[in-house]
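Certain chains of the assembly are absent from this excerpt, and the rest are unmoved.
Residue numbering begins at 1 within each chain, and the chains themselves are lettered A, B and C in the order written.
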Amino acid sequence: MKALVYHGPGIKSWDDVPDPRIIEPADAVIGVDATTICGTDLHILEGDVPECAVGRILGHEAVGTVEAVGSAVTTMRPGDRVLVSCISACGRCRFCREGHYGQCLGGGGWILGHKIDGTQAEYVRVPFAENSTHPIPAGMDDESVLMLADILPTAYEVGVVNGGTEPGDTVVIVGVGPIGLSAILCARLFSPAHIVAVDLADARLEAAKQLGADVTINPAREDAVALVKSLTSGLGADVAIEAVGVPDTFEMCTRLVRPGGRVANVGVHGKPATLHLEDLWIRNVTITTGLVDTWSTPTLLKLVRSGQLEASKFVTHHFKLADIIEAYDIFSRANETAALKVVLHK
Amino acid sequence: MKALVYHGPGIKSWDDVPDPRIIEPADAVIGVDATTICGTDLHILEGDVPECAVGRILGHEAVGTVEAVGSAVTTMRPGDRVLVSCISACGRCRFCREGHYGQCLGGGGWILGHKIDGTQAEYVRVPFAENSTHPIPAGMDDESVLMLADILPTAYEVGVVNGGTEPGDTVVIVGVGPIGLSAILCARLFSPAHIVAVDLADARLEAAKQLGADVTINPAREDAVALVKSLTSGLGADVAIEAVGVPDTFEMCTRLVRPGGRVANVGVHGKPATLHLEDLWIRNVTITTGLVDTWSTPTLLKLVRSGQLEASKFVTHHFKLADIIEAYDIFSRANETAALKVVLHK
Amino acid sequence: MKALVYHGPGIKSWDDVPDPRIIEPADAVIGVDATTICGTDLHILEGDVPECAVGRILGHEAVGTVEAVGSAVTTMRPGDRVLVSCISACGRCRFCREGHYGQCLGGGGWILGHKIDGTQAEYVRVPFAENSTHPIPAGMDDESVLMLADILPTAYEVGVVNGGTEPGDTVVIVGVGPIGLSAILCARLFSPAHIVAVDLADARLEAAKQLGADVTINPAREDAVALVKSLTSGLGADVAIEAVGVPDTFEMCTRLVRPGGRVANVGVHGKPATLHLEDLWIRNVTITTGLVDTWSTPTLLKLVRSGQLEASKFVTHHFKLADIIEAYDIFSRANETAALKVVLHK
């Protein structure tokens, strides 16, 4: 088959590789109908993820059709349409039993396109298949469902739910790239009184407005802390969601929240931040971090299906799978191309 | 001043009575700008509420203007616009300290128009004034705010929040009079996948649809349990809200919920119901009851103000306060008049 | 092998039967080192559980040694000591993913000794073995661990945790047979201020005292509601745990709790109860029911191991497995024999 192979920092190609096959009784092989590229794939190509070996097929998101299943798989059969989650789950370890699949101790977690071959290919082997995929209800379109493989559950669980978002809250989202925009869509499910988007790029702030932010702040020319305080009787935001992954934006979040507020970190960080405990110790602040667990995927499927969540709003570009090199180019120059999510179809 | 006085079962009149005055240091006297009539007022007039003495001024909901305050009141002053909550709170007893104001042990709870004179009058004395009223932000209209005195916090707290409503849920509301319709509006704040309205009156089901129910069921000609199961892969609803107050509808709710589901009782009951523990013991069902505490009033004010909650949707009739006898007539014949909430203005 | 076989109402025998063998890839066959008899087994023998077919091997609790595993089982191997839980879990259905294993939709739930052959035998086949057993840490004795197969997680989850027990609470346990006594042990883990045991048998009340109840009430000669009110400034209990399974005790629980309190039903009921909604609608009461999910088993294992939970306190009689007919006799005449739990050893 054909697949997008990582050949070391900066090098990838669309190669002929052997077809995947069932290895373990709980495996499935899935024919990929649609996949996408994640910011993490770019990190791997920059050489920032040393666990990802040279020769690896990238990609951890897919919508596909079951091709073959192992002997222990009883609830999936060839021909079924499934969502392949970015998180695989052994289903038996302590963390899987608690729903914390992202922390799986039994060989799952984020493994696709990372520790084993991934979804940017014509076929993909998915271990622990019954706990790592979701059946797709009839009538749902591939692109909407594909957004539930990673970005929407991440925004929902690690951002909005960890942030404890409640009706009437003021929620500030710092960084409104694809993940921050997803957080806007997901926050709206809880009817906050205000959704405030903070970003240095006006084009992103414009997109944030269209997706539901009622206040936008560009800290290059506005004082985010002062503006949020003026919205909240001087107290600060109930929830601040960090969706960038650098020290400055994290520290801004800790200044944006009110006493008793919550900072939900979603960003992937490469460096430590400074935590101003000399101010924060007395302010009853809660800070959370997290990799997505995808416990919310069935919930989000219901919400997409019933029309509450317009999951495909982020998809800006569509390609054939065979044109993935071009898709990578467009996606990696998002500032110029205005790409949010690019979808690759079979 | 003029006031609506209860003179015993079936008898009320619009009388001249002495003006209320400050008695305790924590009191305020409020000039009533708008008030409304509650189903409970009709119960009192039917003689069903023996704690309500003959001679009592009825009414427990108002929007008004502070006329005078006691010596201990420091955060309200004459001229302030305030919402008078149906629940008064001493603010110091165990239950008030826990936010369970409806269960106040210090002389509060539901007292207005019940144990002391109420709001269907030109003026009303409000005890524990700072904990029993809410300042009204500038620019909010009286009718929307008035709906936060009782009906919306009741639907929100006792129905939607006690029911544990979450995004993606299927919520069934049994009985869609004013309180059930309020529950629809409040449930929408949590983005359920389905809101199912159940009622014997088609006109009410039509109103339910307009307010946000996507499925309506008339049990006179449809099997509610079967329809809800068909919506939910055979499992049943996540949440069932009882908003009638009779044994049959309560028992229907316990049949409508899925294993692990919740029944939130909002209805005021006069008789016991049968609890089918022989079926329910194994089904992980949670049943809640409750009088409103009004802890949610500040939240609901924010939601009305930011446009998430269209609180005045229920108001069908408007009167002058002096025409309250006519308003009672219209409201008490709701089936003929299609009255939901009637508002009386100064 | 030998096994205890149900031959229809009132009839059981210790028979020669074929050895169980691996059928599905996720199965294990476990050699039974210790098992016990549950009140439910007596119900089956009384003919009250029609789903249990004639010819069934009874029993749903065991400590054993892995004899053989299916091809999909990777984390268990022959020779491992395991706890066989009363609840089997497919691990993949919606309820299993949420930790509600008792409601498993994929073929699990309470199946052992009920829908498939059980543990009162020399060997037992356990489906979904990795999600239906727990490895036993070295150094733990069989009898303590065996109590975690059903009775202690039931008391902990369905009684104490559903009841929302917190430090300083007054917890009333109505019915102090084995399950009620277990609830006393489990409630103590949360440091209530008072544990009140209610039972008609003074011998049981004596046992309750020894296990940690500080107040005992025999309703044959004392007014339980009045006594609990006198302990709680007139308010009532924070938590009432029903551990009998008849309408009277359930109804007593609803009278024992304070406004805002919780009734946790653990008892297995055969008849409906009356729910006095005419009193309860205004009292903010929460009522829960449930079959055990056994999510707490790993927690309880840690607590037994670290000495916080003396799990074997309930074991009053010890037999050889071959003497199980005698053990049934002793257990079924608990009032005369003072039997709580009887353990059958290999």
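Things to note:
What we mean here is this: a contact is a pair of C-beta atoms (placed from the backbone, for glycine too) under 8 Å apart; a residue touches a chain by one contact, two chains touch by 3 or more.
Nothing here was measured: the structure is a model prediction, and the numbers come from that model.
Copy number for the full complex in this structure file, with 3 chains shown: 4.
In this section, only the chains that are shown with their structure count from here on.
Shared contacts of subunit A and subunit B, meaning chains that touch the two of them, come down to C.
Separating the centre of subunit B from that of subunit C, both taken as means of CA atoms, is a distance of 42 Å. Contact of a single residue of subunit C with at least two other chains is seen at positions 98. Residues 95, 98, 100, 102-103, 245, 247, 250, 259-260, 265, 267-278, 280-291, 293 of subunit C are the ones that touch subunit B when the two sit in their complex. Note for the complex: subunit A touches subunit C at residues 24-26, 70-72, 74-75, 91-92, 94, 97-99, 106, 130-131, 295, 298.
Touching subunit A in their complex are the following residues of subunit B: 166-168, 188-191, 193-194, 214, 298-300, 302-303, 305-306, 308-309.
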